Each structure stands twice: as C-alpha cells, then as structure tokens.
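Working notes, structure below.
Now for chain A:
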Amino acid sequence: AANGNKAAGTDAAANASAFLTIPREDMGTFVQNFNPFAPTVNPMVQQSIYESLLIFNPAKGDTVPWLATEWEAADDGRSITFTLRDGVKWSDGQPFVAEDVAYTFELQKKLKGGFEYLDTVSAEGTNKVTFTFNKPWSPALYDVGHLTILPKHVWSALADPEKEANAKPVGTGPYTEVDSFQAQSFVLRKNPNYWQPEKQKIAGIKMLAFAGNDGANLAAANGDVDWAPQYIPNIEKTFVSKDKEHRHYWFPATGAMINWQLNTTKAPFNDVDVRKALSMAVDREQVTTIGMSGYAEPADCTGLSGNYETWKNNEVKENCSWTKLDVQKANELLDKAGYPKGADGKRTLKDGKPFEFKISVGASSSDWLSVANVIAQNLAEVGVTAKVESPDWAAVVAGYETGDFDSGIVWSANDPSPYKYFNSSMGTATVKPVGTKTFDNYHRFGDAEADALLAEFAAESDESKQKDIANKLQEEYDDAAPLVPLFSGPEWGAFNDTRFTGWPTEDNPYATLSVRSPSTVLVLTTLEPRK
Partner candidate 1 sequence: MTTAILKQPGTTAAKTPAARKPNRSFVHGILTNKKALTGMAVMLVFIALALLAPLLFPGDPSRITAMASMEPSAEHWLGTTAKGQDVLALTVHGSRSSLFVGLTVGFASTFIGILVGLASAYFGKFIDEALSLVTNVFLLLPGLPLLVILAAFLPPGLGTVILVLVITGWAGSARVLRSQALSIRSKDFVAAAVVSGERAGRIMFREILPNMASIVMGTLLACVIYGIGAQAGLEFLGLGDASTVSWGNNLFWAGNEGALLTGSWWVFVPSGVCIALVAFALALINYAVDEVTNPRLRKIKTPKDTDRSASK
Partner candidate 2 sequence: MTISQVSFGSHEPVLDVKDLTVKYIGDTRSTTAVDRVSFSIGTGEVFGLAGESGCGKSTIANSIMRLLKDPAKIAGGSISFGGKDVLAMSPEELRRFRWQDVAMVFQSAMNSLNPVLTIGEQIVDIFTTHAGYSRKESLRRAAELLELVRIDPARLKSYPHQLSGGMRQRAVIAMAVALKPSLLILDEPTTALDVVVQQEIMAQIKELQRELGFSVLFITHDMSLMVELSHRMAVMYGGRIVETAKAQDVYTNPRHPYTQALMGAFPPLTGPRVPLTGLPDGVKFRNIPDLTEAAPGHFVAPLGADAPVIDSADLAGAAR
Partner candidate 3 sequence: MSHSLTSPVAASTSRTPALEIRGLGKSFPIGGLFSRDSVRALHGVDLTINRGEIVALVGESGSGKSTLARCVARLEKPTRGAILIDGVDILKRDRFQASRAFRSQLQMVFQDPFGSLNPAHRIEHFLRRSLAIHGKGGGSAEETVRRLEELMTTVGLQADMLNSYPHELSGGQRQRVAIARALAVEPQVILADEPTSMLDVSVRIGVLNLMRKLRDEQGISMLYITHDLASARYLADRTAVMFAGELVEEGESLDLLSNPAHPYTQLLVSAVPDPARAGSYDPVRRAELRQAVMASTTCAFDGDPNQACSAEEPVRHQVGDPENRHWVRCHLYRPWAGAAGHALAGEPTPPGRPASNAQEKASA
C-alpha cells in the first residue's frame, strides 16, 4: 500500500524492477493525453518521450549534444545547420531522420506560432537540417535546439494533430511506453528501440498526481516517491531528517530572476531614484530567508539570475549599490527626489498624496506572498506604505498585461542566453501603451541605448563577443534599474536514493533536479537501481 516503496527499499532485485516514482504537484489528475501541443502537457512528455536536438545544462552552463551531434552557425548569423545523430530510432522502430525535424518545426509554427524569425527549415539528406532566419538571430540556437522533435510519419497522418490525444506516443526518448494509466498515476516503460539502451537502467517511471504541494510533500516525507522536485517547506526537518543517509536536496540558483516590478508608466515609479531607493529599502536577506526559506540567492545589480553566472559583468556586480539593503541611503534618496517624510513618519508624493501603493501577487503563490509581505514590512521603515493584494493570478496577470497595476512580484525570462531577459526588461519594442496588452514587458520600460545593444547582440553569433555586449547591457541595467530584482529563483529538487543512485548533486552538476527542464532526460539516463 502506501508504504510499499519503503518496504522494498533494501532489496536490489526489487529495485531493479521498481519504477522511478515522481510526484506531479500541480495536476490533481491525469488524462491520457501525451500530446505536446496540449495546453497542459502531461509530465515527462518533453522529458522522457520526446527529445530535443541539444540540451543546455544550467547547473554547469554547458551544452550537451543530444539528437544532434554538432551544429554550426553561419557567419552572418542568418542560419544554423545541425548534424543529426546516426542510428536513432523512434520507439516504433522507424529511423529518426532530418525530415522529422523539419516537419516538427512546420507543425509547431502552424499550431502554436512562435519562431517568427525562422524563414525555412530544410532537411538535407537524412542527417542534416538547416535553419535559416529572416534576420541575424543568434539567440535562435537554444530556442531551436530545445524543441522536442516529433515523428513525421506519425503526426503527418493525423487529421487534427492539435486535438489528438496521442495516447500511445511514439518518441525517441528513453521511456516512451505508457502503461497502467489511471487518473492519478501512470507508468512509462522503456523505449524498446532507444538509441542508448545501456542508459535505460531503471525499469520505468511512475508519475503520481497531486493537486498541490501539500500532498506531494507528504508523499516525499513519507518516502513514497524517489524524486521530489517541488518546493518543500523546511526541507531539512520535513524531508531530510527522516532518513539523513538517503535523502538529499540541492537547490542551485539557476531559476529565473524573480523581480519586484514597478509600473514605470506611473508616478513615482517613473523616477529611477525612487526605484533604486525602494530597492535599497528591501532586505533581500530577509526576503529569501522568510519567503524562500533561505534557499534563494539575493539579486545583484546585473539583474541576472544564477542561470547566467558566466554572463555576469563582475564590475557591475561588485560595485553594486542599489540592490543592497541601505535604509539610510534609501531615505536620503527619497528625500532628495522630493518625497518628504511627514510628521507621522510617512512619505508623501509630489502631489501631496500619501506615498502608498499596492503589491499584487497571485493568491496561490504562497511563497511570493510572503515575499511581498516582507517587502511591505521593509518599506514601512522608509515611510512608504505598501499594501499586499492577492487576488487570483488571472486577475493579477490581467492587470499586468494591460498596465493596470502599481507593482507586483513577477518571474522573468530564463533562457540559456540573457538576450530575452534584457529584451523584455528594457527593449523598447516590447513596450506597449497602457491599455494594450503586452506579454513580456509588464513594467513597460524601454531604453533606446539598450535597444541598440540588443540589436547588436542578436546579430552576433560569437559567444565571447556576445558577452561583451551583455556587459554593456548590464551597465545599462545598473543605471536604469528598470526592475527591482529580488533573487534568483532556486531550482527546487530533492531525492531519495534508497532505490536509485546517480543523482545530480552540487559536486556532480550534470543536470539540475528539475523534472521539467530539457536537462531532465540527463538524469533519467543516468540513474540506476541501487545494488
């Protein structure tokens, strides 16, 4: 029953036939739909069933060739050619060919849009695919490289691929065979035709459905699952302490930068000094300890998360001023900027109204709610009144999209390259007027200098040159403070190695412990039953 896994824990033979059990914390139930185009894609579809051309591992910052063995960008930055791996087969035995790649992109563009920079995808022979762009576009590599590839021979036969349930998926991944599917669990068994059979050491993957963290955490604490990728409060006590020998966690700061965004179309947030002063008033240590249980890395003035460690401009980072707690400076700055403190210790705006605004957070994000509460508490110290508002996420996002909000806690883009991050935080092209919907630059900040740098970056395919440009972008960011970066989101992840070993750790960061990232398949192909 519930504790079946624990009982089986010591037996090597049992381990060999055991399934790697993983909870999915935000799906109360599963439906047998393994379509990658579904709005809510079933777990493991893009990790263990379908594979991508290459895999970027944020933990180490390296790139692992996967379905492609090598790739080459044209000098003008207008095309990339991938050489596909030989001997890869689909799980139904058909060979994996360049046509599959071309078809996948065609289908993707048709059904989901995106890739608007992509001009053509052409298969050359069976193992070469060339992507040509309509402009020099260096960020394309990971964009293209991370899309999971579908078999043309299966999908082209479908009348309406988008509505297809794809109950028996055909993929190139290590575990593709759906078994004992039930509303709250299913199993993926070995792909009989996997291209690296020696790496399919576990018998299969079992997914369990949970409607919230609570249930998943309970399962983890109870030892019912092997992998716990969700946020576990007080993990030392709730999880690790129950079996110190086998239970471990590792939270590399490779997640997206979590920002406190201020609506820069509104006064006083249009004033850079105000943004910096408010940022200085925030105690990021407290934010991370309380809001994120101390597992997040406080942000610096580059605005870049731990994911971009190699991109960071050390000068900016070291001379950072406005992301460090300094209540006195914050006060001075605000005084100077013309927001005087009244007798009651509360500041007023230039129009004489009290310095008051709202921080919006979706009600379901309890961790961020705590963050917002801490910020509000911090701000009180500098005489600014912030009220935390927590409607449903939909309402919050609707406000963000139309520009109808004061401030809020938001995530940010987290690509292998920082282009998108800077583009969406400072690119003028992404700024839409209030009332018109935008989907990335909610805080509506544009900077002409950044625009030029961004264009330059996109055209540059050489990574070291890209880094130079990125350094300048960071200086710009440091100047303008378009956002108030708070902390790099940690990539939550914990595991129980009673039954399976070979987990990524800080010492062996071959992947993160995420179950939803492209690097997940690296873990799946490394784990082996405990002997």
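The candidates were selected such that all candidates are chains of the complex that A comes from, given by their letters.
The rule we apply is simple: a contact is a pair of C-beta atoms (placed from the backbone, for glycine too) under 8 Å apart; a residue touches a chain by one contact, two chains touch by 3 or more; residues count from 1.
The structure presented is a predicted model; accordingly, all values stated were derived computationally and were not measured.
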In-complex contact of chain A, chosen from 1, 2 or 3: 1
Touch list for chain A against partner candidate 1, complex: 213-214, 217-218, 221, 232-234, 237-238, 286, 290, 363-364, 366, 369-370, 373-374, 377, 387-392, 395
